[in-house]
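Of the protein chains in this complex, one is absent; all others appear in place.
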Amino acid sequence: MATLETKGMFDVFTRSGSENRITHYCAGCGHGIIHKLLSEAYVDLGLQDRTVIVNPIGCAVFGYYYWDVGGVSAGHGQAPSMATAISRLKDKAVVISYQGDGDLAAIGLGHTLQAAARGEHMAVFFVNNSIYGMTGGQMAPTTLIGQKTTTSPFGRNPATDGMPLHMAELINQLDLPVYIERVSVADTKRIMKARQAIRKALEIQRDRKGYTFVEILSPCPTSMRGTPLDAANFVIEKLEKEYPLGCLRDRTAEAEVRPEPATWVNLAKFFGDDGSEDPKCEAAEDKERRFKFTGFGGQGILSLGLVVADAARAMGLETTWLPSYGPEQRGGDAACTVVTSTRTIGAPAVENPEMLVVMNQAACAKHLKTVKPGGLALVDSTVVLPAELPKDVRIVQIPAIEIAMANGVPKAANVAILGGLIALDALSIPAHLLIEALERSFAKKPALIETNRKVLQAAMDYCRHHGLTGELP
Amino acid sequence: MEKQFDLPYPRIEADSCKSCERCVAACPKGCLEISETYNRFGVKAVAYKGSGCIGCGICFYNCPEPYAIHVEKPDVAPKGGAQ
Partner (left out) sequence: MTKFVKGNEAVVIGALYAGAEGYFGYPITPASEVAHKAAEYFPATGRIFVQGESEDAVAYMLYGAAAAGCKALTATSGPGFSLMQEAISYMAATDIPTVIVDVMRAGPGLGNVYPEQADYNQVVKGGGHGSYRCIVLAPGNVQEMCDLTMLAFEKAFEYRTPAIVLSDGQLGQMMEPLRLPKAEMGPIDTTAWATQGTAETRRNLLTSIYLDAPAQERMNVKLQRKYAKMDKAFQMAECYLCDDADVVLMAYGSSSRNARTVVDTLRAEGVKVGLFRPITLSPFPIDALRPLAKKRLFTVEMSAGQFRDDVVLHLAREGLLPAEGVGLINRMGGMLIPVQDIIRAVKGAL
């Protein structure tokens, strides 16, 4: 004798906290039929060990009582997100998202569509019974027009409740799903079609072909308010009219097989870590310098600060660089601060810089007054200085923008400023370290090194010509 | 040689039946019925009438419960029929 019996489920449902062999579902509920078809399929296809089912919020929340496969409970509507991660990280797993209509089509609609749009390797089984079952028969996105539920007691009204969502058709708008079919478990003929569809979806997972979506119309005798047979009839006579059965898409033949995952790359090699240590600046006494660079987005303010910070680092100093950021970095004021120190640096933000670079008028108005007494401000010549100047601050203007233009590299005004800073010995960093840092900053565009070197030299020449040095005039 | 042919029949686990009657309605031979006795959950479980089963498995696939109804089917006869 051969026995036609349930496969792939636990013999006794001890996870429910009892010794029962009955489900928690109401009599005549379609979930049980679908559960059996699914477990039969993963056993017959030899996939039981590889299967992970993401259990939804909804009546099937306790699917793991029954299915003898890997199980995890999702948050409401989030089964596709969880299945995405499991499938991406464990590519040999057969990942199943089993969801009802409140979970998949209401709270989880966005996640459902996004996972389908990404073509995640997962089998989605969508149990459409036109109702929220577990929470007590409320209206779902799939509830039919005129259908009475606990939250549409007079029947779903399109004027206030909208129209039913057709999930299989929605998914069919997307490019990557491989297989989309709507089936039903209302009678024998339909159950056998559903059985085929469920097996096909798992075969596609087994063959690493991609996303599958099987919508299953299912009776909910409790909420459809009749006998189990009435509910099955309701599915055939009413639900099917709104949600016609059939295969919407099958591109199994042409779908590409998922590639094998990449192998890990050694990180030391990836980052070019040669095991070297940065030099450490040996100083007799603690010395901290605080700089600020200001101007307009696009003038290279942030990269100028980075070159200075990089040079300080090469000198063995502790260094921080802090940019202005957020919306303002896209076309408004630009500023960054650099702090160099022989000891651990506290605040990276600089309220009162001892050296300030100003490259446009707005920055002048905002920052010139903040310079620390005894400090230096290097200002582009296009900036008109205010009538009232800060006390005890050396203000030097050089035509940085003009020098850059004259050398045919208008974008290199920041480099001309660097030339000025070197000439003025404003940073307490040796010139050769600053020049090397500048050249390092063009490592990815070596063609630009020569022209920038020219601009730098022109600015330094300008300063020498005008007697601008570190010595106070 | 052992006996090759048995008659098929539905093996029913009465305590797992919720009496939804899906199998009764689906059985093409009408050989299932709701019994008059109660199972331990107080449900009148389905029962086999005792004859008529052709082993088609329709009751099994219509049944929403994993363990309420199974179908025992005779082995397929070897080619050439029974010896």
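Just so it is clear, A and B label the chains in written order, and each chain counts residues from 1 on its own.
Criterion: contacts are C-beta pairs under 8 Å (C-beta built on N, C-alpha and C of every residue); 3 or more make two chains touch, one makes a residue touch a chain.
Bear in mind the structure is a predicted one, so any value in this text is a computation, not a measurement.
Taking every chain of the complex into account, the chain not shown here touches A.
Annotation: of A:Met1, A:Ala85 or A:Ala406, A:Ala85 touches the absent chain (contact as defined above). Between the chain not shown and the residues A:Leu4, A:Cys59 or A:Val94, the one that touches is A:Val94. Residue positions on chain A in contact with the hidden chain: 15, 17, 48-52, 54-55, 61, 64, 68-75, 78, 81-86, 88-90, 92-95, 110-111, 114, 118, 261-268, 270-278, 306, 309-310, 313, 318-323, 325-327, 344-349, 351, in rising order.
Assume only the chains that are shown with their structure count from here on.
With centres set at the average Cα position, the gap from chain A to chain B is 53 Å. On chain B, the positions that touch chain A within their shared complex are 6, 11, 13, 15-16, 18-22, 25-26, 41, 43, 55, 57-58, 60-68, 70-75. Those residues of chain A lying in contact with chain B across their complex are 1-6, 9, 21-23, 25-33, 35-37, 66, 187-188, 191-192, 195, 221, 227-229, 232.
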